[in-house]
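Structure first, then comments.
All protein chains but one are shown in place.
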Amino acid sequence: MTTTEAPLARVRAVGTGHVRVEGRDKVTGAARYAGEIPFAELAHGWLVLSTVARGRIRDVEADAVLAMPGVLAVLDHRNAPPLKTDYIGLLGTAPDPTCAVFQNDHVPHLGWPVALVVAETSEQAREAAEALVVHYEQAPHDVGFTGDHPDAHPSDGHMPAVTDKGDLEAELAASAVVVDATYTTPEEHHHPMEPHAATARWEADRLEVVDSNQGATWVVAELANLFSLDPASVRVRSEHVGGGFGSKGVRAHQVAAVMASRMIGRPVRVVLTRRQMFTLAGHRSPTIQRVRLGADTDGRLRALDHRSLSRTSTVHEFVEPSAGVARVMYDADAHHTENRVVPLDVPSPTWMRAPGEAPGSFALEAALDELAHRCGIDPIELRLRNEPDRGPVSGLPFAGRNLRACFEEGARRFGWDRRDPRPGVRREGRWLLGTGTAAASFGAGAAPSTASITAEADGRFTVRIAAADIGTGARTALTLVAADALDVPPDRVQVRLGDSAFGFAMIAGGSMGTRSWSWAVMAAAGELRDRLVPGAAIPAEGITVRSDTTAAIGALAQKERHSFGAQFAEVAVDTATGEVRVRHMLGVFAAGRIVNPLTARGQFTGGMIWGISMALHEEAARDAAFGGPVGADLAGYHVATHADVSRVEAHWVADDDPDDPVGIKGIGEIGIVGAAAAVANAVWHATGVRHRSLPIRPDRVLTGGRDA
Amino acid sequence: MREFGYRKASDVAGAVALLDSDPDARYLAGGTNLVDLMKTGVERPGRLVDVRGLPLDRVEPTPAGGLRIGATVTNSDLAAHPLVRTRYPVLAQAVLAGASGQLRNMATVGGNLLQRTRCAYFADTTGACNKRAPGSGCPAVRGENRNHAVLGASAHCVAVHPSDMAVALAALDGMVHYETAQGPGELPLGWLYLPVADTPHRETALPPGALITGVTLPPAPVATRSRYRKVRERASYAFAVGSVGAALDVRDGVVREVRLAFGAVASRPWRARAAERILTGAPADTESFAAAADAELAAARPLSHNGFKVTLMRNLTVAVLSELAEEAAR
Partner (left out) sequence: MALPTSSVITLHINGERHTLPVDHRTTLLDALRERLDLTGTKKGCDQGQCGACTVLVDGRRTVACLQLAVAAEGREVTTIEGVAEGDRLHPVQQAFLDLDGYQCGYCTPGQICSAIGVLAEHAAGWPSAASADVRPAAGPPPLTPDEIRERMSGNLCRCAAYPSIVEAVTRAAESGPATRTEAGPEAKEPAA
């Protein structure tokens, strides 16, 4: 038993670079992910997905498969337990019925889960699942996403569908310069490197799930609702998560594993295949966006109109709110934004890194670039001339808007002042060279969380919080935050996370995780320090305090709270072959206090590379005739490789959030915002051809921006 | 994946005998294509005969000044081999342009020649495909066909051959050697792949059960100045949208000899013989290169989404031949 020390002046941990506390486990292979935790008597489940895009299941020939070697059970809509789906979940929406598996014979899209085959080994389960014959009554389907679809309608999602002020048509008519252009982005997929995996085990009436998710208590709440269980009887653990990007909530595999485990009385593991992830893991909807900008000759906006259409499934309405970004970025005398959605016979989309902002900023920031050229104004200057001093739609003050500082710092580092604005005039061998820029913003929020900290008898501290480290470095960031708050070196703090037993906490999402969790850790640490009497002994069981930030966060004043950023790109384009290479990306961000510069840099540059990937590579194709994905694997769905990524650098300006105990805003998503626009704007500067449809593939470059 | 028997072959004759006795068997070498296709259910063999350990892993010079390449030489060893890099740079470059370092360490020359198309419809066993399920139809003809064939296809199949290596071997007049239970045989690479016609499921002219044992390259001094350029939808680790393998001998500004082959435009590596004929004896300039490409591509029949490939192949041909000509002039 030791005593607590008198506080000493220490070097603060927050703000200095620290290697990940779990880093050694990750580089030695010791870190175990969801599908790697051993279970005695484990059985393996393999999902069977529909091969038709619309219809109903007539029959499942389960008997033939049950006779195959090792097969233990076949679950489908005829023998699955009923689930409750008429509830509103943690994120304010009803559950996506895609996760409420096997409830009826309806097939709303190709790749819909129709059965689970459970067997002793994964090889047996796979072979039996592939052998399972399912008969369908097929109905005509519609997967055609077009701008004039009659079923398109405004949709609120997590923000109002429409905002409107001023007389748009009058201001457009009065504008000296008008840009009116339509931009499209394709269906995009998260594809974290770790496929979704879950193992469920029932012990009497207690359910345990070892999972890969972005919020253990979130998944507990969903499973408890779906299966009508007391949340206290459900425990979800998710210690290491191999990426999420919005796709790792409750999904078909966890629910199917829970059902199957109860059915056979053994632990059951269900892992999605990479191909299954194309229809079961969510995706970013394609968008069709029309942007109209009207400006005076000096570039000042008189009219801003941003209308976005996205696509959802017929069973769940999810809107990709791409027009929302205009509500933050630019003001105009007449200002109209609108998010609409059309339900089609496709899988349900979901949140994917910077939902709304990622595609929305591509359209809006490309339109700004077009306007700058038309007005003969430098693209940065145009943006600075249109800096609003209050929220363009809300009228609320900004809780910090350091966009100007980002542009100034970025322009200096990038050498923007040497830029010749003329397009298509720089050549180096077979390459045309160009540079482009774009602005970025993403909401900065916090959500209630709980945490506990125990002062251990040996002088160490244990933080317990149901946070998720999906690669963000949250475990390390929280260690640093706790160390500073407790005034001890980081090596005296152990952070345990990824376990719902630790109590409710915000998910890793919306760039709100680390901020929300840090707040709870700060609150607990503050109270613990008050409880610790200098010189007094700590009992063997330690001293534990719990925090809950619900009240503190509820008391936050209403403001426009955002991170901002300036993106710069240099590209090389070979117009003879259509190849585009990004030679340099530079981003400067005003994104609150940076807790751990070492890991934060990777967060920013990772987002920026997502922007490169979005601009040049990513696109999921869908066949209109059969209604399913084409090339549903990582050879067909291209994400950026090492070779696609040259020099990428991220910097930041001082931007502490005065309303946050640590000064954090959140950095998970802003890196991608505006990045694709910067690349596309640079391609225009290189070639003089404006690409308004992503990705900018070789065939599109070869055909001069017109589709082949 | 279906259950299967497995046998390591100890010699070529034994391997061939095993396959001869069991039409349900397949040869396994690197496994980079076959194991993948078994996982997706496209291939469902009842037995694998593992030939990776056969003594066919040498690259040896022939007395005539060419090379004999064993069928189980890995792509990595082939591309790293000093004689390949010296005599046939286009071959080393083509191999290095394909797949990834890991896959090149596993994949073999024989397997590379026999790899199946990467057409997404072929890989999706839930849908139609005349190559996989003869008579079921070709959804690519009216579907997502951006990366499909513009040359030599038919209404029954528009898939392309995915190999980069085979494009270089086609340009280099490779001779494919094989063994059957009835004895050895050989086929020029240009004859290895059958025309698509209405039998896209019949891909090669090899007799049933034949085991490729190697490829011989005749001496080709022209190939010491050769190059492979591949365009794809990302900078690495992707199949070609279009590629060109070329070798050029220029004297006094005139093309003395040229080899030209296209990749990712047809069901087989496409030897551009029409272009070669036009170029031989012509001035080594952009106009000749473009005219030759146009002549070769006159037969192109683009689909709904791949018309750009005609432009791409023309531009690539001009670019690669121009680079080689400039190099020759230096």
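Here the chain labels run A and B in written order, and each chain numbers its own residues starting at 1.
The criterion applied here is as follows: contacts are C-beta pairs under 8 Å (C-beta built on N, C-alpha and C of every residue); 3 or more make two chains touch, one makes a residue touch a chain.
Since the model is a prediction, treat every value here as computed from it, not as a measurement.
In the complete complex, the hidden chain is touched by one of A:Gly55, A:Pro286, A:Pro349 or A:Gly471, namely A:Gly471. Of the candidate positions B:Pro82, B:Gly135 or B:Gly183, contact with the hidden chain is made by B:Pro82.
Annotation: of A:Thr16, A:Gln103 or A:Thr121, A:Thr121 touches the absent chain (contact as defined above). Counting over the whole complex, chain A has residues 19-20, 22-33, 35-36, 38, 121-123, 127, 190-195, 240-243, 245, 271, 273-274, 470-473, 598-599, 601-603, 605-607, 609-610, 613, 633-635, 639-643, 645-649 touching the chain that is not drawn.
Taking the complete complex into account, residues 1, 3-6, 8, 28, 30-32, 35-36, 38-40, 46-48, 50, 52, 57-61, 73, 76-77, 79-83, 85-86, 89, 92-93, 96-97, 99-103, 105-106, 235-237 of chain B touch the chain not shown.
Methods note: only the chains that are shown with their structure count from here on.
Of all the residues in chain A, the ones that touch chain B in their complex are 51, 123, 126-127, 130, 430, 576-579, 581, 616-617, 621, 623-626, 628, 630-633, 635-636, 638, 640-644, 695, 697-699, 702-703, 708. Touching chain A in their complex are the following residues of chain B: 1-3, 41, 118, 120-121, 123-124, 126-127, 139, 142-144, 146, 229, 231-239, 241, 305-309, 311-312, 315-316, 318-319.
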